[in-house]
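Yeah, one chain of the complex is gone here, protein chain that is, but the others are all in their spots.
Entry: chain A
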């Protein structure tokens, strides 16, 4: 996988993860183009499209679009399920996840993605194991921050 983007129905980017190096300018250009293309598509259309020499796989969950760019010999259907697994993980962690959870806890969304995918490839497909890893991280946080100091 080359990159993953999460954006809202209004075209606001909520999360971006790049597995290949591009200058910021190019990233912004790609993002803009893809958001426009995908938002223009109708619901019954296929979840796949050709874009430059990449394949784009996307799926909409409530108000959020999840969009992945994969290479020619990657499997489209299974990429849809990578997205689904990620959504399931977010859902399990936040308890019926919504766009706001991802906005306010974007760092968590990133940490979770890092457990699922490393370097753009699937690292751990077991939901149980990913959640275990995240729980282990949270535990470390609890240890170092019994009570967080109050401040603005």
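In the analysis below, a contact is a pair of C-beta atoms (placed from the backbone, for glycine too) under 8 Å apart; a residue touches a chain by one contact, two chains touch by 3 or more; residues count from 1.
By definition in this document, contacts and distances are computed from a predicted model.
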| item | value |
| --- | --- |
| Name of the absent chain as recorded in UniProt (options "N-terminal E2 ubiquitin-conjugating enzyme", "Trm112p-like protein", "Eukaryotic translation initiation factor 4E type 2" or "AP-2 complex subunit alpha") | "AP-2 complex subunit alpha" |
| Positions on chain A where the hidden chain makes contact | 13, 15-16, 19, 21-24, 26, 28, 42, 44-50, 52-53, 72-73, 75-78, 80-81, 84-85, 94, 98, 100-101, 103-108, 110-111, 114, 118-129, 133, 136-138, 140-145, 148-152 |
